[in-house]
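The structure under discussion appears below in the form of structure tokens.
As you look at this complex, bear in mind that one protein chain is not there, while each of the others sits in place.
Order of writing sets the chain letters: A, B and C. Residues in each chain are counted from 1.
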Amino acid sequence: MLDQFAFIGFFLIVALIFGVAPPVMAWFVRPKGKANPRKLETYECGMRTHGETWVQFKAQYYTFAIAFVLFDVEAVFLLPWALAYNALELYAVVEAIIFILILLGGLFYLWRKGALEWM
Amino acid sequence: MGPQIPLEWYLFLAAALFCIGAYGVLSRRNAIAILMGVELMLNAVNINLVAFWRFLEPGGAVGQAFALFVYAVAAAEVAVGLALIIATWRTRETVILEDVDLLKG
Amino acid sequence: MDFLSDLIVNIGLWLQDLLVSIGLPDAWVRIITLAGGAFILALVPLTAMFFLIWYERKIVARIADRLGPNNTGAYGGPYGLFQVLADAVKMFTKEDVIPAAADRWIFNIAPMVFLAIAVVVWAVIPLGKGIVGSDLSIGIFYILSFGSGAMVAILMAGWGSNNKYALLGALRGIATLISYEIPQVLSVTAVVMVAGSFSLVEIVESQNVIFLIGMPLTALLFLLSILAELGRRPLDLVEADSELVAGYFVEYSGMKFGMFYLGEFMNQLMVSILFSTLFLGGWRGPFVDQVPVLGTVWLVVKLLLVMLVIQFFQYSLPRLRIDQILALNWKFLTPLALVNICVIALVGKAVPYDPANPWVQTGALLLANVLMALAVVGILAVAGRQMRRSKLAGSS
Partner (left out) sequence: MTFQHVLFIVFGAITLGGALMVVTRRNVFNAALFMILSFFGVAGLYVLLEAPFLAGVQLFIYIGGISILIIFAIMLTRDMMNPDLIGRNSQWIAAAVVMVPLCAILIWTVSSHDWAAAPGPVPENSILTLGQALVDQEGLALPFEVASVLLLVALIGAVTIARER
């Protein structure tokens, strides 16, 4: 198994090289020199930027992020079950379906409570 | 070819990671940073679980399965913890735990 | 003829023999072949890119009733084929502007992380019969887990730019990316269930009947989720060029912008191959057993088709609003994906797979899919009528 991952290790290094190489190569050919301070201003369609960038965002983003993480974990539980699916008995399949339906019930509850609406 | 690294190395690493995480929990003021420390501690626990699975019972599934359950607990803990932090932020405009002291009003 | 029939595999073996014959120690031979193989495999998407960007631009031009790159002069080459090369040279020679307000470290690292992640997933994709970097036992899960790292790069870019448009674009983009990852993973779960393996090679080999026939709904779920993942219209909130200028990479210029562009194209190519591998049988096709090189040709044909479908979505549909996109995912695709898994699990147990006659299970699955699709359409019709009625009642 580690033999398979040896290639992944090399590939990881190669991918990092591919990531770092373009800016380094560009450094040799691109024009350098001090840029006009106007050019270094934050871009905002020609206007001066106003106030902090970190304006407060809707908590609604966070609601969906929570649902995402928990369904992610559910998918991770389902993946080994899916791999073993062909070797399983019917009751094991039904167990996993109960597992899915419990979370689906939670999703429907949130839906009825209006938590999935974008306000 | 079995693993060439002794079990102790993993346990040392997990112990160090756990202590770093606990230090983060005890010494940070920002509630989100404290949660990050908790995550590091959970990771240390998981390293231990997987290392014991590998060295004591590689044929079984219990070690890996419990690591999966720890993931579920970690996800639930982070979701609820951060939701509390955001609810507190909405009413008190702070994430500094020392300022969130309801008894002082 | 023997040599021709398994061209790429034989070249690899020949190189290995050559290295051994010069008298290098075994460990060095292994390291050199692994590193060389990794480098060559990483070059494949990069070189394919030059053709595929040209292909996309030609399709876009035809949809918009234009000609596309067609300069036959010094730079363009025949049919404008070298246009992309000229663009790349331009990118390299552009000035590199780092905004004064930016967080320099995060700003500079973000495109590198993005491109590195776009490259790293290529390690497990089978590009033809016997041509695969490493046939990992967790193959498809490896791609999914590294793919989720791209979100971190996007957040880094949005944050490091210190620009309102960039940060808002990153947040909105991440909101769609994370939402649509759920149907993607769940549709992959359905494929894994039927194929019985995570390894992409084994998934291809188990497709005696391509999975598209047995699981059209799963394929549709996967297609929609990759559209969102690529930031393609109708789900292109990540960029939304008319609202957010360019999304999370507004502040990037020169080669760093080029890296985001290149990374997105590599992702597009990767998910096209993934779709072909999971649902269209990958490199399998007629005559592959006699001439294995033909497998790569079949794969290229399939992935060009998938890319064509993606382009049609991209350039003929309007963009959805963010509330519509999230509602589509959480109220429709995610429940459908979960029900889909349940149905496939039950049907797969009721009609077990028979190696002698693979069409039996496929037919049962197809029937279940059709029934499921009819039920979904029925529920949608009833729900839509109710919604219209309540609206009418509310307005009067």
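Assume contacts are C-beta pairs under 8 Å (C-beta built on N, C-alpha and C of every residue); 3 or more make two chains touch, one makes a residue touch a chain.
For clarity, every value in this text was computed on a predicted model and none was experimentally measured.
In terms of the touch definition stated at the top, the absent chain reaches A, B, C within the entire complex. Within the set C:56, C:181 or C:251, the residue that contacts the chain not displayed is C:181.
The chain not shown here touches chain B at positions 1-13, 15-24, 26-30, 32-33, 35-37, 39-40, 43, 46-47, 50-51, 53-56, 58-62, 64-65, 67-69, 71-76, 78-80, 82-87, 89-90, 94-96, 98. Where chain A meets the chain that is not shown, the touching residues are 1-2, 5, 9, 52, 54, 56-63, 65-70, 72-74, 76-77, 79-85, 87-88, 91-92, 95-96, 98-99, 102-103, 105-107, 109-110, 113, 115, 119.
Residue positions on chain C in contact with the hidden chain: 106, 136-138, 141-142, 144-149, 151-152, 155-156, 159, 167, 171, 174, 178, 181, 198, in rising order.
As a working rule, only the chains that are shown with their structure count from here on.
Summarising the inter-chain contacts, the pair of chains with the most C-beta pairs in contact is A-C. Mean C-alpha position of chain B lies 33 Å from that of chain C.
For this pair, chain A with chain C, the centres built from the Cα atoms lie 15 Å apart. By the touch criterion stated above, chain A contacts chain C in their complex at residues 1, 4-8, 10-16, 18-20, 22-23, 25-27, 29-31, 35, 37, 39-45, 49, 53-55, 57, 61, 64-65, 67-68, 71-72, 75, 78-79, 82-83, 85-86, 90, 93, 96-97, 100-101, 103-104, 107-108, 111, 116-118. Those residues of chain B whose C-beta lies close enough to touch chain A in the complex are 1, 68, 71-72, 75-76, 78-79, 82-83, 86, 90.
The touching residues of chain A, when paired with chain B in their complex, are 2, 59, 62, 66, 69-70, 72-73, 76-77.
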